[in-house]
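Moving on to chain A:
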Amino acid sequence: MKKKVLAGLLAAAMTAAMLMGCGGGDDSKTSGSGNTEQTPSNDEQDAAGGDDQAQEPSGDTPTIAFVPKVMGQAWWDYVEKNVKEWSEENGIDVIYKGPTSVDAADQVKIMTDLVNQGVDILCFSPNDPASCEAICKEARDKGIIVIATEASGMENVDYDVEAFDETGLGGFLMDQLAAQMGEEGQYITMVGSMTMESQNNWADAAVARQEEAYPNMELVPDKRVADDSDAEKAYNLTKEMIQKYPDLKGILGTGSFDAPGAARAIQELGLTGKVFAISVAMPLEVKDYLQDGTLGSVALWDPGLSAKAMLNLGVKMHNGEEIASGADLGVEGYNAVEIQGTVVVGQGQIAVTMENVDNFGF
Partner candidate 1 sequence: MNKAKIKRITGRTEFWIFLVLIIMCIAIQAVSGGQLFESNTVVTILRAMVVDGMFAMICLVVMVSGGFDLSFPAVAALAYSLSTTICVSMGWCNTNPIAGFLIAIVVGAVLGMFNGWIISNFKLNTMIITLGTQTFFVGITMGLLELKEITSTLPVGFRTFGESYLFEVQNSQGLRSTMTTMFIPFVLLCIVTSFVLNKTMFGRALYAIGGNEVSAERAGYNVKRVKFILYTVVGASAGFIGMIRVCMARQSIPKAMVGKEMTIIPAVILGGASIFGGEGSVFGTICAVAIITVVSNSMLLLGIDTYWQNFFNGLVILVGVTVSAIQAMRRRK
Partner candidate 2 sequence: MSEYLLEMTGICKSFAGVHALKNVNFKVRPGKVMCLAGENGCGKSTLVKIISGVYTKDEGEVLFEGKPITKITPAEATKLGIQVIYQDLSIFPNLTVMENLAINSEITAGKKLVNRKSWEATAKEALSKIGYDIDLNAKMGELSVADKQLVAICRALLFDAKLIIMDEPTTALTKKEVDALFKTARQLRDSGIAIMFISHKTEEIFEISDDVCIMRNGENVYAGPTKDLTPKEFTYHMTGRELTDDHFVTRNVSKEPVLKVDHLTLKNKFTDVSFELREGEILGITGLLGSGRTELALSLFGLEHPKEGSIYLNGEAVKISSPIKAQKLKIGYVPEDRLTEGLCLQQPISDNITLSSLKRLSNAIGLIKNKDILDDADIWKEKFSIKTDDVRKFASTLSGGNQQKIVLSKWLSNDLDVLILNGPTVGVDVGAKQDIHALVHDLANEGLAVIIISDDLSEVVVNCSRVIVMKEGRIVGEMSGDDITENKILEIIR
C-alpha cells in the first residue's frame, strides 16, 4: 500500500515540471470488483481498421487505445513517437488520443468515447486517478483490459505499470553517484522537503545501498537537507554545505530541483570534477551541466519504454498469457517485472547522460 502511495507521489513529482496535473488522489471510494476475472474477453465487436499484416501468431488483432495526460507536450510527444514505433513493429494499430490541456474531465470524456467505441485494450495515464475510476470500472465490466501508469491506488484497473519502486531508484541513484565519486568520500542527501514521503524513502534506500556496498563512502553528520523544491534554495544549500564540509564530495538529491541547483553551485564554485551531484531531473533542464561535465548523470525513467511495456502487457493479457512476477514485457527494464497486487514494477530507471540527453525532447 505504502509503495502505491510512493509511486503515485513519485509520478507526480517527476512529471510536475511538464504536466502540472491535478495531483494523484490515492484511494478511491469504490471497492468490490476484485481482480479475479483476469481472463481477457475477446467477444466484443471487432471495430475500427483491422490490420491484415498481423504478425501475432495466435488470436485476433486487438484494438488498442492509449490515452496520455495531454497532447502536444514534449513528454507525451516522445511517448507518442514510441507508441507509433511499437505499432509499426507489431503491426497493431493504436489509437493515441488525449486531452489538449491537462484536464481530468476532458480525459474522462475521451476515455468514455473509446470505451463506447469498443476497444479491447485501454492504456492511459490519469490526470486525476479518482475521477477515472468510474469509466475504468465500466470498461472492465465490458471486458476491456485496462492498463494504467502513474496511477497507483486505482481500484478498477487490471494493472498499473510503474517504472521502478523506491529501493530500485534509491539504489540506482547511489550506484551512479558512487561511480562518479570513485566509491569514496563524504556525501549528503537532499530532498524537496522533509515531509515528502517518497523522496525521503528514496534517500533512505540510497543510504542503505551505500552502507551495504560502498564502505569507503561516508554520510556527513547533517545527513539530509531540504530545498523546499526550489532550485535557488538548492543552490544556496549546496554552497553552504561545501563551506561547512570542505571535503564533501557528493550530493545525492532526489527531487527534480536538487541536481540543477546543486550543479549551478558546483560550477560557480569551480568544483567541477571534485564535487558530484545527482537526482531525478528532466533532461533538458540539466543538459548544460551534463555537457560541461558538472553533472555525470541524472536519473529518470523512459516514458517511451514504459508505454511499450504497457502495450505488450495488454497484448499478452489479450492473448490469455498468465502474468506473474518475473514476466518479460519485452522492453528493456521490464524484462523481469515484479507484480505487487495490481502494480507491475519494472527496473525502468535510466541514467540520463551527455550521450542520450537529446533523445527525449524534454
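With respect to how the candidates were assembled, all candidates are chains of the complex that A comes from, given by their letters.
Here is the rule we go by: contacts are C-beta pairs under 8 Å (C-beta built on N, C-alpha and C of every residue); 3 or more make two chains touch, one makes a residue touch a chain; residues count from 1.
Since the model is a prediction, treat every value here as computed from it, not as a measurement.
When the candidates 1 or 2 are screened for touch with chain A in this complex, the one that qualifies is 1.
Listed in rising order, the residues of chain A touching candidate 1 in the complex are 16-18, 20, 101-102, 194, 221-222, 225-226, 230-232, 236-237, 239-244, 246, 257, 260, 264, 268-271, 282-285, 287, 362.
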